[in-house]
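A single protein chain has been omitted from the complex, and every remaining protein chain is retained in its original position.
Take a look at chain A:
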Amino acid sequence: MSSQNVDSAPKPSQVQKSGVRAAFEYTGIPPSWFDKRPKLPSRNWLIFLSVTTSIVGYYVYDRRECRRIRADYSSRVEHLAKDPLGTTDLPRKVTVYGAKWPGDEDHDKSLRFFRKYVKPILVAAAVDYEMVSGRRSGDLANRIADEIKTRRRVDAGLESPSQSPVPLPNQPTLEQKRKRELEGGIVLVGRHTLKEFMSGLKRGWTESMDRADREDMLAQELASDGRFDEPEEPVVDPEVVDGEPLPTRSRLLPSQNAALFSPLQMSSSSPSKSTQSISNIPAHLDTPPSTIPTLPTFLLVPFTNHIGFRQVPNMLWGFFNERHKVRAGSEAAYSLIMSHMRPFAAPNTTVAASEVQESQPDGRQGGDLDFDLPAESYYHGAYTPSETEKARNTYYDTLPAKLATARALARGTRTSTKEEDSHPPPTEVELRAERLKKEMKWRSDEAGWEIVKPGQPAQWDERFADALQVFDEPRADDVG
């Protein structure tokens, strides 16, 4: 009422400020900041940040899941690694086979998959492994077939088992070695490896157990071919035929004079007319056995290699989703470690066992041989016989010219030019060797593709039904 009571009514400028403003007013923060409202960044920034964050976040999530899955499976099997092992005992050892993926120049991809996804669990469980890689298509099949033939020869008593050069005291006997192999296991990475393995297995147990040196056989076949003949003689058979015996022999004589020093020619003068080497094993030993000894248990690991421009989306998907591969690999390793086996599921054979190749158009055979069938479609166009044909044709077109140069220089019919002095052209022996190498490569590529191509069924024999087992996931009742 009295106007003298002019209290210091709070002027607008002296309003009590609250909260952040009050606390930070004198800290040096620009005052305009207190009046700003929080707002989202602009539309473009939002788009950028959300896309980046989601990609990076998905990647981080995937890798963390991978780590978690690996740690989970490792922890399940770690207790096995802590068991004591005597000083003369050996740990369990598995053999890992990884063939070359058709179309991929890098033959190591299968084994790399094994190393990255399956090996960590095996290491955690203290299971030793030995990796065998197939350098070229068909290499693994040949190797398996050779090993089986060696084993058959050793069993038949024709060969003594391989001894190490130094006689060590604790050498295991053959029985112990085989037993150890059986307990170990075989890991096949990918369907192509399975096909090569089965092909090698069938060949090893069906063919003669004679030691077949492929290079020698090919050399003999090539030598009876008309390629290195003198140009005066009409070359009758430009294409390779299974060494015709008599007609080409007369035509070989002129070139024999020219190349007497060639070691390959000397082998052809021996009377081997066909490409089959004469078996020096008595026939009664050489018949394929009717039962096959049990093989170590298989572990089938699914593997698909994405190569080529069209599969870049698959590669991107794989980059962001490695956890599926980790899970598959770890599951496989876990089932191997737990050693839970089941017999190999034989394919459906409705026709006679000798014509087992019959199968539906998409290559389905039923049973375990259909393992990872979709993976085949990824290497559909990887190899075509026409590319070898083209390479062959270009090589054989240029061969006569090189041959003429080599022979002219060797016989001294003309002196060498200056470039030929500095870079001597290949001699006839070198040309033959080069031809042998090329033919080996082309034929093995063709043969390997025959084994592995999509639609080609995996080889099977009814003897295998009793000899093969597969590692399976442990059932719920036997907890690891």
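As a convention for this text, a contact is a pair of C-beta atoms (placed from the backbone, for glycine too) under 8 Å apart; a residue touches a chain by one contact, two chains touch by 3 or more; residues count from 1.
Simple rule for what comes next: contacts and distances are computed from a predicted model.
Not every chain of the complex appears here, and the one that does not is recorded in UniProt as "Mitochondrial import inner membrane translocase subunit", selected from "Aspartate aminotransferase", "Mitochondrial import inner membrane translocase subunit", "Sorting nexin 4" or "N-acetylglucosamine-6-phosphate deacetylase". When you scan A:Glu25, A:Asp128 or A:Asp213 for touch with the missing chain, the hit is A:Asp128. Contact with the undisplayed chain is limited, among A:Thr87, A:Ser160, A:Thr173 or A:Ser290, to A:Thr87.
Although one chain is not displayed, its contacts with chain A can still be listed: residues 80-87, 91, 123-124, 126-128, 165-166.
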